[in-house]
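The complex is shown incomplete by one protein chain, all other protein chains being positioned as in the whole.
Chains: A, B and C, in written order; residue numbering restarts at 1 for each.
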Amino acid sequence: MAKIFAVTLILIAIGSAIPIVAHIWEPAPDISTHGAVIDEQLSETMVEAGLSFLAAQFVLAIFVWMFSNRPENAKIGHFPGGATAMVLAGFLLVGTEVLALGIFGTKAWASVYFTPPAADAMPIQVQAGQFAFYFRYPGPDGKFGPLHPNLINEANENFFGLDQTNDQDSKDDIVTAEMAVPVNREIHLLMHSKDLSHSFYVPELRIHQDFVPGLDLSLHFTATKIGKYEIVCTQLCGLGHYNMRAYLYVYSQQDFDDWLKKEAALQ
Amino acid sequence: MHDMSTHALHHHAPPTGFIRKYIFSLDHKVIGKQYYGLGLVAVFTGMALSWLMRLHLGWTNLAIPGLHLLSSTGAPGNVMTPEYYLQLMTMHATIMVFFVLTVAPFAAFGNFFLPIQVGAEDMPFPHINMMSFWVTFVAFCVLISSFFLGDGPALSGWTGYAPLSAVGSVAGPGQGLGQVLWAASLAIFCVGQLLGSLNFIPTTLDLRAKGMSLARLPLNVWGWFITSCMALTAFAVLMPACILLILDHVAGTSFFVPSNLVINDQLQPHSGGSTLLWQHLFWFFGHPEVYIAIVPGMGIVSHVLIANMRRPLLSYKVIIGCMFSIAFLSYMVYGHHMFVSGMNPFSALVFSFPTLIITIPATIIVLIWIGSLYGSRLRINSASLFALGFISMFVAGGVSGFFLAQPSIDIVLHATYFVVGHFHLVMAVAAIFGIFAGTYFWFPKMFGRMMNETLGKIHFWLTFVGAYCIFMPFHYLGLAGNIRRYQAFSGYMEPLIPVHRFITVAALITGAAQFIFLYNLVHSRFWGKVAPENPWECTSLEWTVPSPPPFDNFGGRHPVVYHDPYQYGVQTESGADFIMQDSPETAKPA
Amino acid sequence: MKKNRKRVSVVILAGLALVCLGALLMSQKASAAAEGKITGTVKLNGAAPHMKGIDMSKDPYCVKQHENSPAHLENVVVSSGGGLENVVLYISQGLPPAVSNQVASGQPVFDQKGCMYTPHVLAMDVNQQYKVITSDQTTHNIHPLPNPLTGNIPWNESQPPGAPPLIKSWKAEEVAIPVKCNIHPWMHGYFVVVKGPYGTTDSDGSYTISGVPPGSYTVTAWQEEYGTQNQKVTVTAGAPAKADFTFKAK
Partner (left out) sequence: MATTVHEPPQIEPRVPELGHSGNGGRNLLPGGGRLRGVRDFSPPPASTALWVGLAAITMTFVAFTSALIVRQGSATDWRHISLPGILYLNTAVLLASSLTLEVFRRSFLKRRGAINAKQGAVDLPRTSAGWLYATLLLGIAFVAGQYLAWLRLNAEGFYLATNPSSSFFYVLTAAHALHVLGGIGGLIYIIRRLSQGMLRPTALSVSTRYWHFVDILWLYLLWLLWAKL
């Protein structure tokens, strides 16, 4: 029985590792300027965690194989070094490991969060609400008009609560249901929640940020690869959560301008 | 209070009436069994819910016959609606975390064995002890009642994030009465567990038998002691949070709900609340809660493992030290649940380092367990198999903690199935393996009958392999960016559905295997082989009393303790390889 | 207990149905002698406002449904002849209780098709049962938001693809109850709950209110953007009374 346990355990350990080693499932390819360091961090952690996992399971299996069901008079052995060895191992191996991870991780995190957006970054406002994202481009004047929560009326597609008759800045604002950005241009994303906590996650962009109702946050990123990507909500927001999605198009500057014209015409 | 405590000592005749004996009993053993029963009911309820969820995730438009009987609006034509999926998910999580993982290893085993193992006749305050159970029971009923009232149970997850949980039914089904009942149930549950700690700590500190120094307490007693210290602080924070949430919900206050929320084109009548405040209060409780679930398991597993290895662990004190440091650190790490929640990115780093550091004591414990296996005389039985399984699961779930402890990686993995896989392995499955180990180990003492070993082993194999088949793929899904709390997968997640189907099948089989355990439990209870006083040849005090123990545990005698709890693998006059804690004899020098 | 509740509600519904039937027969007897009707057209005076297009890109299924017929808002739908669609006409004054309390026969159907509501506006009598069905392969939730003061209870239920129809009814008069789908925020429509006979304009703006006993009444026309207009009409036996309405474009 013990030997079966050992074998099973080793098989399970190897079986669990195969998909990882074979890269069957892994994060979507990164299309951001800041993502590389995160991916590096991820793969490093994967190696360290994976090795600790395999080592622990193997040793456990081997010891169970060796020391189970021995005769009652068998001598009780003692692991060389005893507890001291274990404590030292814990502190040195794991300690240095996590310290390293922590420090490198800090660099990765800082690269995302502790850098201000460039002055010429293109502002886009995203509003999350049950259960859709809507986006607002400032239009030619480059200014966003003020929001009037009491004017929000989805029946007339006034998703932001703009007063386009009275507010000068709102007149030329462009509201869209899908997001488009020019490639290799830094975007300054202004995040606003209409109702509840939501989240803005684009796997390929390596950005992930909750919307906090009553508190507008901002993100900045640069997309480096033309294509169509998905923006999903990852913060439980009600029955339609699973279907709270928008599409992100990364266009060439030319295509982007055309797209913006088209959207402006639809207003 | 005073006469309660004397009651515990100067024993009157045991109660005779059925009510006083089995229902409103003051006997810690009966209360322990009641907790165990509650846990059993809860775990099978929770499992049934997970079955429904898994079926839905595998085959989204599958009609589950008879489901509409459970909820006509939740499953029109037996097809589960999105809201009903979320409601089942919320109930599954709440039931499992509170009424299984907290109740079974801590309240159930703790109540039954803590007093016996320290050599006391009972807890100091039997009435409070009884109240603690019945309050918890009421909490369970309140939670379950939400299935049948209003528009169904809450759907905002076991974390009940505001404002979704605070704005009321305008935010969708389940956000009305169901959400209030959810919060009320949790608040009541907190009271129950606080009353429990009120008994656990004095029992451990003040009711120890002569000779039972702190350094002679079995490791599982330490586990329960540390857990009750955590429960004390954690639940004392959750309760006020729930009260404030209920007020926001029903009384129109604005603790957690900010201004200018527009839901369904209606401007909400709240102003200035802070949504992050709820997250901070909740996770200040929520993270220690994770350890409340697992630390008793660590104690139980150590206890079971030592008995079956026939040798003490490499170090007794290091284990205790590690459990203490885990408990202590658990209060400084809670922020790692909120890396991308919009709190100051600097605090993310502040929370990240303790989270990484907490892996050190955890690792040391595992190393000591594994290292102690070296040169041991391991006995393989259902109990020890589950104990070994616990170690394997704890490692498997623990390593994924490396990833989630780092804010930068959390950007990729936050709120994906990677997280789900992580906490299910390390907290749920591991803790439940601990419960199983404890059950197979202590059942003879609790009910005076042996459990069926063959069934026990079959149960182990199915559960062990099954658990890996269910929860390892969760990590792969997470890496591929599969978001949790989705009732259906479209877009880039669609290709992952086959993996979900595999998991569903595994879950159905593994779940079915639990009925073997249930059968074994019930059958052995009545028709199992009669258990001797000390079937596993153990040393601690619970094995010095008859199985099951008499009303006052020690039949009027006062145990005297002469040894630390783990005198195994020694030479004795009697030829046995162990010395009972209360036996004066000493080991022959080898 | 759930079962019990179901049984009770079934009994109540049955009872309700009987009462309605009774009322129906009675009133028909009463007005069988001469059954009048009101007809007419509703027009929009002025340029029809621009109806924004709907971007459904959030749900690819919905997009596919409108590949070659782009979706627009339906707040104001005007025919080439200027006829105004989706206007509800009902008798706001002058109806004898027997008639105003009678419930029209049949179950009006509210369909979810291509992530839009057809019809956009659904009129019905108080206590008249209506049917909500879905023709879509994506899940919708139906969320009417009546004014709490009227005593109508708001509800919010989802309909997965192929789910059986929801049969509901409103217990109080209300013009009008907005209804929306949260999963597809652009989906919105109205339930108009009135007493007595009613009519809704078709695509070219004409309507018919039948089952009106002779007498003089006030007919009210309601349009979601332009509000209500009243007109006095006298219904005589035989010849249908005529009442045309014209809303002015803003």
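Things to note:
To be clear about the criterion, contacts are C-beta pairs under 8 Å (C-beta built on N, C-alpha and C of every residue); 3 or more make two chains touch, one makes a residue touch a chain.
Remember, it's a predicted structure, so these values are computed and weren't measured experimentally.
Within the full complex, the chain left out of the display contacts the shown chains B. Only one of B:Val170, B:Leu194, B:Val290 or B:Ala428 touches the absent chain when the whole complex is considered: B:Leu194. Across the entire complex, the residue among B:Met47, B:Met89, B:Met131 or B:Val237 in touch with the chain not shown is B:Val237. Touch with the chain omitted from the figure is made, among B:Val138, B:Leu247, B:Met332 or B:Ala587, by B:Leu247. From the set B:Pro345, B:Pro532 or B:Pro548, the residue in touch with the chain omitted from the display is B:Pro532, counting the whole complex. Looking at subunit B, the residues touching the absent chain are 1-3, 5-6, 8-10, 119-120, 124-125, 194, 197-199, 201-203, 205-215, 232-233, 235-237, 239-241, 243-244, 247, 251-255, 259, 271-274, 276-277, 280-281, 284, 532-537, 543-544, 556-560, 562, 574-576, 579-580, 582-585.
In this text, only the chains that are shown with their structure count from here on.
Among the inter-chain contacts, the highest number of C-beta pairs connects A-B. The greatest centre-to-centre distance from subunit B, using averaged C-alpha positions, is reached by C. Subunit A and subunit B have Cα centroids lying 30 Å from one another. Between subunit B and subunit C, the centres computed from C-alpha atoms are 54 Å apart. Once the centre of each chain is set as its mean CA position, subunit A and subunit C turn out to be 46 Å apart. Among all residues of subunit A, those that touch two or more other chains are 129-130, 154-155, 238-240, 243, 245.
Subunit C has residues 139, 141, 158, 178, 180, 182-183 in contact with two or more other chains.
On the subunit C side of its complex with subunit A, the touching residues are 52-59, 73, 75, 138-139, 141, 158, 178, 180, 182-186, 188. Within the complex formed with subunit A, the subunit B residues making contact are 81-83, 86, 155-157, 161-164, 167, 171-173, 175, 258-265, 267-268, 272-276, 309-311, 314-315, 318, 340-342, 345, 348-349, 352-353, 356-357, 359-361, 363-364, 366-368, 370-380, 385, 388, 391-392, 395-396, 399-400, 402-403, 405-412, 414-416, 457, 461, 464-465, 468, 472, 476-477, 479-481, 483-492, 496, 569, 577. Residues of subunit A that touch subunit C in their complex: 129-133, 154-157, 159, 176-178, 238-240, 243-247, 266-267.
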